[in-house]
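What you see is the complex with one protein chain gone and the rest in place.
By written order: A, B and C. Residues from 1 in each chain.
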Amino acid sequence: MALPDPTLIALLHGPDQPGLVARVAGWVFERGGNILHADQHRDMEAGVFFQRVEWLSQSYGYTPDEVAAEFARFAASLGMHARVVSSAHRTRMAVFVSKADHCFHDLILRWKAGDLSANIVAVVSNHTDLAATTAAYGLPFHHVPLTPATKATAEARQLEILRAAGVEFVVLARYMQVLSADFLHAFAGPVINIHHSFLPAFAGGRPYHQAHARGVKLIGATAHYATADLDEGPIIHQGVERVTHRQDVDDLVRLGRDLERVVLAQAVRWHLAGRVLAYGNKTVVFD
Amino acid sequence: MALPDPTLIALLHGPDQPGLVARVAGWVFERGGNILHADQHRDMEAGVFFQRVEWLSQSYGYTPDEVAAEFARFAASLGMHARVVSSAHRTRMAVFVSKADHCFHDLILRWKAGDLSANIVAVVSNHTDLAATTAAYGLPFHHVPLTPATKATAEARQLEILRAAGVEFVVLARYMQVLSADFLHAFAGPVINIHHSFLPAFAGGRPYHQAHARGVKLIGATAHYATADLDEGPIIHQGVERVTHRQDVDDLVRLGRDLERVVLAQAVRWHLAGRVLAYGNKTVVFD
Amino acid sequence: MALPDPTLIALLHGPDQPGLVARVAGWVFERGGNILHADQHRDMEAGVFFQRVEWLSQSYGYTPDEVAAEFARFAASLGMHARVVSSAHRTRMAVFVSKADHCFHDLILRWKAGDLSANIVAVVSNHTDLAATTAAYGLPFHHVPLTPATKATAEARQLEILRAAGVEFVVLARYMQVLSADFLHAFAGPVINIHHSFLPAFAGGRPYHQAHARGVKLIGATAHYATADLDEGPIIHQGVERVTHRQDVDDLVRLGRDLERVVLAQAVRWHLAGRVLAYGNKTVVFD
Partner (left out) sequence: MALPDPTLIALLHGPDQPGLVARVAGWVFERGGNILHADQHRDMEAGVFFQRVEWLSQSYGYTPDEVAAEFARFAASLGMHARVVSSAHRTRMAVFVSKADHCFHDLILRWKAGDLSANIVAVVSNHTDLAATTAAYGLPFHHVPLTPATKATAEARQLEILRAAGVEFVVLARYMQVLSADFLHAFAGPVINIHHSFLPAFAGGRPYHQAHARGVKLIGATAHYATADLDEGPIIHQGVERVTHRQDVDDLVRLGRDLERVVLAQAVRWHLAGRVLAYGNKTVVFD
């Protein structure tokens, strides 16, 4: 995985037509690039073509931004939407938390271990429980208290923080508030949330209580892009763990913490590596 | 697992109170029995005690039926409901099928391999697709066609078949009809169904289509006792399998067949071994 | 999965060099083909490039065999080895069995359900236990008894059967004999075996006994290509199942049957779909 040189990664999708793979490969080749990975997917039913191409771009006489812009134009000429990022780019990422700290610690520790190609530039919380720990990690902590009555003001404050820090990507690490459609629209960047159930089962509040009441034999966690429809956003990753009648709700909560950490971290890692393409209420994950 | 001598298995439950484990163990011991397994569970919230006790009974001067009756009286004196079966008893079991044959073959082959302590005494279907295969297995096949208009008559015919064959237990091996509350009440024995989703997600019809439309990353199967509330019966066992955007509905159906077979077989095996105790809409599985 | 038109599938590998993806894609495009899937892998350490390309070939004025030959020449000009098959080709497959029937039934039933793009043309066994069942499935059964003393003669007889039936691919479905290096050399086609442990743990005989003696908490099964080095061939697929101290060896054997069936079937399905490329003692599985 440790490539010596930065690569360019393009995610593209659009109406399927013959020759797309060859034309994209040819475009890269003609510009002296060497394709390292080229995964594609066809949604036969919808007639949509999806591709992730990653190529070595060191021999270009252009900046990554110039190549990205040129590639986007090329893709548009094929009727495709494209997003191009350099593997050298470190996404500016904010983590939203409330009181629960397991996903928070997990993300920070993975980041410190070099597993996430991102810069965590802000921690935002509606509580102060994690202020000291955040400081101990050397990260800026922003306390934005929030009540139903002050939600609009609080979200405006959050957006201000995100803009000031140049945040491109938000992770909701067990942040126990729903982001409004207005907030998501204004932020305009990707937001990943972890829901503590195997969606669509047990959407909404207190999913472990719901799971216990129904007597299921597996509990789950779901990482998805946040959308205006709560718990309905495109699913990126899910995990489950076996449970028995012996586990009470507290046990489910405790077991679920391991699930939530691993599932959220995997989704964030895939997203940062340019491996997730959302369309409609689904995702294509080029793993 | 292959015990030389038959054992007695008691499943009991009732209001929790101090000393239950000791009193049950004492009762068995005083009658010369030797407890091989004694698992119990307490639902702390509901204050209910559940126990499965299995003991060697060869030294009794009584028949298993006499011991069972005596144990039931003893349990009642403690305010408990009890069911006692001998490990030597081979449950008379019927398999209901429609057209899909994967769970059907799977159950029959396991039974032939000696994995199920049951006698399969009837195969019932609303179609004739599996008539010849059933005959090749040397089993009686009963064709009971069924339309919405003839449902009551058909179910009466099914009940007649079950009674004539002395059926104690019914397995719905992808039988694509809903059993009415009247049928379940009249049959009065346990019925296990396999639903091809991770319930409560995707209850109802065409669950793989629902799963594909939602874009989940895991598909599941659920074995549960059939109740008058469709897909709401006590869950015995569940399994899941990872899927990606690459799988279309046909792939999910194919992958799901492996899940359904394994999950249904495990639930049936546990049930036949006296390991499942249903209460409310949940189960205690002493595995 | 159900494509209306046959596709061509090329598996190629050789020394890595810039532009391979583009040149292969270009070759297909220039001949009017439309690439549906193009997965590749680079072994960075060894400097080897692997690719699986699948394309719609209906618009060619050539037969699949002509295209395959031409592609092989093209690949050779790039220093690559290539194997091209048409999705319309149904591999002629033999199943070797001994007494255990679970993998046998499983493969046959999947094949009858249309899950395997193969024609099963021979069942070969060193015992007669499965003769009647094979006949009931309408398949030719060949009994080739085998003792250490008669191994060479028996293998010659097996090769004769395989040649007479035009067998291209052999599956050892719990066939309890080791194929000699001479046999494998003479057959010259792929042979997939299922070993009932998580290799390299518990190679050799009686793996469930070994697993029980060691007290492991997971048992496994491994599907691999058979090579002259017993249990050392390239691994295609592995699965595991959790066990506890409660399971004795007989239980492990029973649980293992489910594992073996699913793991072997998956490996066979991948192989038949042209998704497995073996090199050295490893495989690349384009799943």
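The working rule: a contact is a pair of C-beta atoms (placed from the backbone, for glycine too) under 8 Å apart; a residue touches a chain by one contact, two chains touch by 3 or more.
Everything numeric here is computed off the predicted structure, so don't read it as measured data.
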item: Selected from C:Arg163, C:Arg206 or C:Lys282 as touching the chain missing from the view; value: C:Lys282
item: Where the missing chain touches chain C, by residue; value: 41, 43-45, 50, 198-202, 214-218, 220, 234-240, 244-246, 248, 280-285, 287
item: Missing-chain contacts mapped onto chain B; value: 18-23, 25-26, 28-29, 34-40, 42, 56
item: Sites on chain A contacted by the missing partner chain, in the whole complex; value: 1-2, 101-102, 105, 109, 113, 115, 136, 248, 250-251, 254, 257-258, 262
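Please note the rule applied: only the chains that are shown with their structure count from here on.
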item: Far-end chain from chain A, centres as C-alpha averages; value: B
